[in-house]
Structures are given as structure tokens and as C-alpha cells.
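Here's the structure we're looking at; comments come further down.
One protein chain is absent from this view; the other protein chains keep their places.
Our next item is chain A:
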Amino acid sequence: MFSAKAVYGNSARLRDGKVQTMHSIWHRANSSLTFFGTVAAVLCLLTTGTDFFHESNPSVSLKLHDVRRLVQHHGSKEHAVVTFDLDADLRDVFSWNTKQLFAFVQAEYETPENRINQVVLWDSIIQQKPPRPPPPPLLRRGDKAYIRLNAHKTKYAFIEPGRYLRNREVNLTLVWCVMPRVGAMYTQQRVLPAGKLP
């Protein structure tokens, strides 16, 4: 396979006098690699296309459980210590092309200074589990995609950079980012009004 002819090419002089070198190892390697690359690219595009047709409608229930404290923080800021209840079944969102879901709960509110405030309070990485028969109800707790949190403390501090949290209307939103094995990422969310802070 590594004879000189294979490495340097088999020259042939065509009728019009041009010299054509073919069948060397480099040419074979070049064409195989190009073919591989093209097929891989087409397969990736088709794979990410299947996500386009994937529909899901997970049930989500999210509410503020308790506002424990609402205090001054480092002078000009405000810090709210809250707990929340979250009940979400995100198992349907997984498609065969989904590697993981990144789900998070955020508080959204509007103040006179800032028209948009979004503060992530809690997040979770949910990885694709290998397929198995549907688990009996008691075992559902093992599947991270079936989220049940009661009076759960926030992972990250709810800090407002101004002094506008008192009596503020707040929305709690569950957002999930679908991260694919290959291709385009997309995000879906459910917004649930949570009432006013004290």
C-alpha cells in the first residue's frame, strides 16, 4: 500500500498532452475525508431538523411560598429571602436529540428605574436518561425531570440593586433551555404571576 506509485501518484499523459496524477494515497484520503465531512454535515442538519417537529406541553405549577425577610443590603440594595413551590413535569420535553435541559426559576418585576429585572433564583441541570419502561408513581422522585419542590430555598440571592422591592408585583417564571446533542438550542418558558411582595 505504501509503494512509491501509491504515495507519489500514478501519472498518465492524456491525449491532449496534460498530465493527470491520480490514485495516490493523498487523493484517496482527501476524497474519503471530504465525503465523510459532507455526509456528517447532512446528517447533523437532518438531526437538528427533527427537533423542529417535536412538541411538548409540560404541566407547570409555580408559586411563591413564603417571603421570610426583605431587608437592606450593603447600603443601597435590597435583599429578599423567599421560598417557592415548584411542581413541573418536564419529561415530555426530551427528544432523541436532547442532551440535557437547563431549567431555572426566575423572578421578574418592573421598577421605576428598570423596566426589566430578571433574577434567577434556582436552577437545575436535567440530563437525558436512557429509555426505560415508565416507572411506578412512587419511583418518579428519581427522575430529575419530574420536579417537585416544596417551600424550597433559593440557590441564589434575590437582590435588587435599588430600593424598589417593597410592594412590588412579581412574576415567577420557569424557563427551560433545551440543549441538543447536535444543532440548534431553543428555550421555552411558563410565566406565573406570584402576587406582591410585602
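Observations on the structure shown:
Simple rule for what comes next: a contact is a pair of C-beta atoms (placed from the backbone, for glycine too) under 8 Å apart; a residue touches a chain by one contact, two chains touch by 3 or more; residues count from 1.
Here, contacts and distances are computed from a predicted model.
Only one chain is not pictured, and the protein name UniProt records for it, out of "Signal peptidase complex catalytic subunit SEC11", "PLP-dependent transferase", "F-ATPase gamma subunit" or "Glyoxylate/hydroxypyruvate reductase HPR3-like", is "Signal peptidase complex catalytic subunit SEC11".
Which of A:V81, A:C177 or A:V191 touches the hidden chain is settled by the complete complex: it is A:C177.
In the complete assembly, the contact with the undisplayed chain comes from A:Q127, out of A:S32, A:S59, A:Q72 or A:Q127.
Residues of chain A in contact with the chain left out of this view: 2-5, 7-8, 19, 26, 30, 44, 48, 99-100, 102, 104, 106, 112-120, 123, 125, 127, 156, 161, 175, 177, 179-185, 187.
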